[in-house]
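Following this message is one structure expressed as structure tokens.
Of the protein chains in this complex, one is absent; all others appear in place.
Chain nomenclature is as follows: A and B, assigned in order of appearance, with residue numbering initiated at 1 for each chain independently.
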Amino acid sequence: MNTYAATLLETVRSTRPLIHHITNTVTINDCANATLAIGAAPVMAGAIEEVGEMAGIAGALVLNIGTLSPAQVDAMVAAGKAANAHDIPVILDPVGVGATTLRTKSAEKILRECTVTIIKGNAGEIGVLAGSGGTVRGVDSGGCAGNPLEVARRCAERWSTVVAMTGETDIVCENGEAYLIRNGSPMMERLSGTGCMAASVVGAFAAAGDDPVKSAAAALIAFGLAGERAERESAGPYSFRTALFDELASLSQEIIISEAQVEQIRGI
Amino acid sequence: MNTYAATLLETVRSTRPLIHHITNTVTINDCANATLAIGAAPVMAGAIEEVGEMAGIAGALVLNIGTLSPAQVDAMVAAGKAANAHDIPVILDPVGVGATTLRTKSAEKILRECTVTIIKGNAGEIGVLAGSGGTVRGVDSGGCAGNPLEVARRCAERWSTVVAMTGETDIVCENGEAYLIRNGSPMMERLSGTGCMAASVVGAFAAAGDDPVKSAAAALIAFGLAGERAERESAGPYSFRTALFDELASLSQEIIISEAQVEQIRGI
Partner (left out) sequence: MNTYAATLLETVRSTRPLIHHITNTVTINDCANATLAIGAAPVMAGAIEEVGEMAGIAGALVLNIGTLSPAQVDAMVAAGKAANAHDIPVILDPVGVGATTLRTKSAEKILRECTVTIIKGNAGEIGVLAGSGGTVRGVDSGGCAGNPLEVARRCAERWSTVVAMTGETDIVCENGEAYLIRNGSPMMERLSGTGCMAASVVGAFAAAGDDPVKSAAAALIAFGLAGERAERESAGPYSFRTALFDELASLSQEIIISEAQVEQIRGI
């Protein structure tokens, strides 16, 4: 997997896929800059009048419900259908699902009305979407009920999708196969938007690759490694932020090959 | 007051209250990161379909009209009523009030239809809301007519609220009592969003404390001290920004006890 992830990073940079985001107003700038830093091209476009056309020229679509409204969810569904028609991957970041009824209903609406390729969420959010229970307080995970790997597998099965559950150990799985990724930094919890940025990087790798579970795992390895390296240069959460983007931009194949901490599990 | 403020900072960090914001799109990321840095948990949620539910699980509600629309103001009123029903503090940052009719009418609508616990504004904004005159140019204060302490007191009396008026000397008052705070940095004027971040920190302290005037004073001490310390490490407004968040995150009880510059005035 280390070599696969390293190669896919270079594919992102050489093909520079366009990543269409419909996302929240809190971290929209972080998502644009994370996409640029990893080597892809961001575009943020949320008007229902243009989302289908924009998704039609993109390499992946990232949907993030962090500051959702019903009108925005309608635009997400329209964009998702266009992405499906053009056969490009759709990544859903179900921010805060479970915290309010609107968030839960909206995430489920998107999952029912479009084919989502990858759900990227924290343990609480994935627990909610698995139907097995999760705790979400605002946009923070309070954890899921039960074994995280089993919850991720159940969520993947329920929605016929790849699940990327972030946490101290990231779990990426689809039915039958999982990757456990142990790269990352505790500083990521202390900065707003790291989860959203991770979804953007997943979008870039999913656009460049052809195997969503491996693309998502490679993306979380890359993002986790940038975080690990940034932590060493940081005096606090905001100097960490500066270093995180710089490290995403300077991440090399060599770093991934030598420092990725990933374990594959079959037959889950 | 120094010891009180130091203790309240630790309460913020140990209880990690959820601070629900309905705020502007310019500084929404700064508000999220300031809330995180001081030790609380931010959530930004503005859809009228979910604001009542989100306010119901929060420790404080921060309303900021920096990029208001009539629909957003309706959501603020709905959230404010829910916050009142759950008895959590409501902080209003009346950004640019007085600059346009929409801003003035909207701030007054919020103040009439909800119980606002603390108004945090600059001298111009507080002068406008006191009804005694203030000058606001865009979102910048042109000062208030008359003695600032008297204007703050009058605003507090008019709206039955605590007033936190920021400036070279911050004034926090309610009817009968005031705190003058002389911490801070002139760099704060050169960076967008420092006023909004101050309101987020006030929200965090108000959620953790039970005396709004003291909570607001403690918050402005903490924010001012982070600014003072950040200034020493800065080459310009953006390196100041990085340092400001890092200093908010590393602020200690010891720093507050030894460096707070606060004066209490009774019988105003």
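Note that a residue touches a chain if its C-beta (ideal position, glycine included) is under 8 Å from a C-beta of that chain, and two chains touch if they have at least 3 such contacts.
Treat the numbers as computed from the prediction; the structure is a model and nothing was measured.
Colleague: So which of A:20, A:103, A:120 or A:214 would be touching the chain we can't see?
Modeller: A:20
Colleague: Of A:1, A:43 or A:180, which one is in contact with the hidden chain?
Modeller: Final answer for the missing-chain contact: A:43.
Colleague: Out of B:3, B:69 or B:160, point to the residue that touches the absent chain in the complete complex.
Modeller: B:69
Colleague: Over the whole complex, note the residues of chain B touching the chain we left out.
Modeller: 24-27, 29-30, 66-70, 96, 99-103, 137-140, 190-193, 235-239, 241-242
Colleague: On chain A, where is the contact patch with the chain that was removed from view?
Modeller: Touching the missing chain: residues 18, 20, 25, 28-29, 32-33, 36-37, 41-47, 49-50, 53-54, 57-58, 241-247, 249-250.
Following the convention adopted for this analysis, only the chains that are shown with their structure count from here on.
Colleague: Once chain A is fitted to chain B on CA atoms, what angle does the rotation have, in steps of 5 degrees?
Modeller: To map chain A onto chain B, rotate by about 120 degrees.
Colleague: Averaging only over C-alpha atoms, locate the centres of chain A and chain B and give their separation in whole Å.
Modeller: 33
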